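Just one protein chain is left out here, and the rest sit where they should.
Order of writing sets the labels: A and B. Residues in every chain begin at 1.
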Amino acid sequence: MARKKKGFRDPLFDPDHRLFSPPSAECWHGVCLRSQVPRGRVIGMVHPPLPEGMRLYGPDDIPGNESFQVNKVRFPLLSHNTVHYIGEPLFLVVGEAEAVVRAFAFQVRFVVVPEQNEPAAGITRFLSRGVVPENSEGSGFRVVESSFSSGAQDHGRFDALEVLAHVTQGTVAVKVRSQWPAHVVSSVARALDLDPAKVQVLATTTAGVTGNQVWFPSLYAVYAALLSQACGKPVVLRLTRQEDFHVSPKKPECKTFLKSLVASDGRLLSLSAQLELQTGAWPVMAEEILDRALVGLLTPYHLPHFEVQGRVQTSPTPPRGPVGTQGEGLGLFALESHVDDICRELDIDPVRWRQQNAVVVGQPWFTGLVPKTENPLRWLLAETSKATDFSRKYAAYGLLSANRKNLASEALPLKGIGVASAFQGNGLLAGGNPVHLEGRLDEDGQLSLYIPLVSPNERQSELWKAQAAATLQIPQTSVRICPVFTGEHPTGGPSLASRAFEMVPRLIVQTCEALAQKRLKQALPVTVKSVFRRSKTPPWDSEAFTGQPFLSFSWCSAVAEVQVIPHRAEVEIVRLTLVVDAGPRVDEAAARNALVEGAQMAVGWALTEVFHFDVSGHDSGYHRYRLPGPRELPPLAIRFLEGSKELRPRGLGNLGAHAMAPALFNAIRQALGSSLPSIPVSRKMLDEALREPVGDL
Amino acid sequence: MKVQLILNGDDLALSGEPRDSLFAVLQQRAGLFPERVCCEQGDCGRCHILLDGKEVPSCLIPFFQVREQEVVSPEGFQNTEEYRQFRALLEEEGLVHCTECTEVQIFHLFSFLEQFPQADAEECRLAIGEIPCRCGSKPVLERGARRWLASRPWPVVGREVPRGHH
Partner (left out) sequence: MDTIEIAQPLLYGPRTLSETLAFLLANPGSQLIAGGTSRAAEAPVAVTLHLLDDLKRITSGDRSLDVGATAPLSALLSLPDTQIPVVLKEAIRTIGTSGLRNLATVGGNLCQKGTFGDLFPVLLLLGAQLELRGQRSSRWVSFQDLAEQGRLSLAAGELLTKIRLPLEQPGLHFYQKIGSYRTSWEEKLSMVCLASPKNGLLSRFRLVFSLPQLGLLRSRELEAELTGRRLPLPRQERDASLARLADFLAELPILPSVFQTERILHLSRWVLTRLDDD
């Protein structure tokens, strides 16, 4: 039986894909007019005469709510008269010919009076647990202090953002690459003052796991929809790659100071840390990222006492986002680098130290919960060490490093090896919206699955179909994954790959088992709706940092072996090894692909991708930004830890990134015999380190 | 101005301005490279075509230079049997489709291997690395390249090109 809600087209029964793919000749083109300064008060706009047919669109033209909202954070869609960051959209312009619109936009100048604006409210966290052991004289305890910074990172995807919006007769159709279609719906509806049921969104498959398409596309979907409403035409709003580079969310810059109290046998007794994240003008998703960064610091090792402070810092630069990590990678980088400092101080093998201090059965996590299954970290480290001959090389390269002066005169490369452990938290700390899934089995035997989370790629979609077909014992060709048209089906975004990976298969099995039961009792068609419920563990408390933070954890250990080439001031990566425990692999090729992707991101973050803002708010430039090239990306040896007790497959897309960055950093520091303060390790830093007098690290 | 050329096997006349790049004309007038963004520096591989059998970045070729020449775009290549075979081999190796670079990589890698059938593993790896992308497909492409070269008829090796013209 066809279902139709008045005024809403269900594409399954009444498809009208023309709404989402109008002929290009019909589309008009929208461009953002942006502030050229980082802060101040706008008192005017200077532009050439507006060509015929083109239209300017300002904050006063917005019919609905003038603010854009992501969770608790709100900021202006188009700022009235205050500039908050360089590149902030202040006006929009739309016209028929893209080249003409862009040429006009290029000549627009805003007149801004410099003023110090009120910064957005910061976010802070303070956590303290346990008892500080007394560091009395003769106790043999050692205090180790470290301080590290990590830089911003661009998503690095080549295809920049493009949105198509078409407003006709009070309904809006939007086509956009987004991990959170429901947010697109609600944002567009808010701004255009429409019922959300009037907004249809086709979210196309996102490319990869960089995670920067969570909220950013919604903002531009709103702009495109506003322009379409104003001019009565379908509107394409496309960022050039350079424009995207300047304004799209970057991985936040992070500074961490750590201080540990360690017993002479290597036991970690106490960790205190201060972590500061840069979030740009608006702290969008900053709470999630900050909390995850702190979880990154606190999770892997047993901490009898800890005290951590986290802070989010704002600045007049574009807002940051979850790129390459949802947050725990930031804390893990600092922690794993600090652990190497501890090992050097105590002259302990870094693999042995990590194994000694990993949380084991019987010891509580930082949350106070006691793990029921063994933490695989010790086995992962053992496997990695064996596969790479880590301990022998670490000792040998350490000796070479001490003799650096002699090596320099022979112009030989400087060798180093580094290890790191890491984990990935699957799902969202904050939970995200409830995830529903609807399945309908029709008389013709076709199964339609309305899946609310966007599939990360086509292979994943095929796996879901295969799962459904196997559960219902129907041919896979009879299963269709319905496009994410919002409207009738509630959506539960944002669609992180790990969230989709863990929740959707369970929901599919649940739904199909229920359909199988129902079809025995009722005539077709039959429909079942399921909602995902987390297992009965204490829920996460973001104030107290207690409870179960994620759906699950995946773990890995990484070793990087490098050579620093003094005559080129370059790092040559000799070998990268990852050993992973993420449960059984549903799709081995996709799993390896994701790990390689993550490791590549780590290489870029640690070595080549330099991105920073200067005091005037300008970034270091698209032409200076370099993804790692083939000489910097050796083959990655990947092993999966077999015999893990965890029977369910878990997400692993960020593991490569989380583990490889600190492993590389530790390897480079050993090679140089130098305490580098930050990543990326640029050529300039290498040059300075090579000129340092050789001494203790 | 109008320029006569052979595009994907068809004789065609394309209109453009003298200052237009070939990429711009192919995209705007011939409907090729839909929704494709290019770096305009010859660096990203997204605009590559075959010009008289050699892979070149079309964003750096002035449109008028292809008069009477043969151009094959990735779309044209995708209609060939060689494409199907090459793609099938890569999928056997575990290729995970990347919406940004897979088609670009297939075109680039196939062209490179045709031009340099004696390329060793390192040269293949460097060639694959010329297409910047975040995705993790490079190891699969490297394996695929080695298998493809191994399956080709042996090229003539060890014979010097005689003195004279090349």
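Assume a residue touches a chain if its C-beta (ideal position, glycine included) is under 8 Å from a C-beta of that chain, and two chains touch if they have at least 3 such contacts.
Everything quoted here is computed from the prediction, not taken from an experiment.
Student: Would you mind spotting which of A:Ala197, A:Cys482 or A:Ala569 touches the chain that isn't drawn?
Tutor: Candidates A:Ala197, A:Cys482 or A:Ala569; residue touching the omitted chain: A:Ala569.
Student: Among A:Lys372, A:Lys521 or A:Arg691, which residue is in contact with the omitted chain in the full complex?
Tutor: A:Arg691
Student: Just checking the interface: what residues of subunit A touch the absent partner chain?
Tutor: 48-49, 107, 409-411, 566-570, 623-626, 683-684, 687, 690-691
Student: Which subunit B residues touch the hidden chain?
Tutor: Residues 17-21, 41-43, 45, 48, 51, 54-57, 60-62, 64-65, 67, 108, 111-112, 115-116, 127, 130, 160-161, 163-166 of subunit B touch the chain that is not shown.
Quick note on the criterion: only the chains that are shown with their structure count from here on.
Student: So, what's the distance in Å between the C-alpha centres of subunit B and subunit A?
Tutor: Roughly 32 Å, centre to centre.
Student: Using the touch definition up top, name the residues of subunit A that touch subunit B in the complex.
Tutor: By the definition above, subunit A touches subunit B via 155-160, 162, 205, 207-208, 210, 240-241, 457-459, 588-590, 592-601, 627, 629-631, 633, 635-636.
Student: Considering only the defined contacts, which subunit B positions touch subunit A in the complex?
Tutor: Contacts found on subunit B: 35, 37, 39, 44, 46, 94-101, 125-126, 128-130, 132-140, 142.
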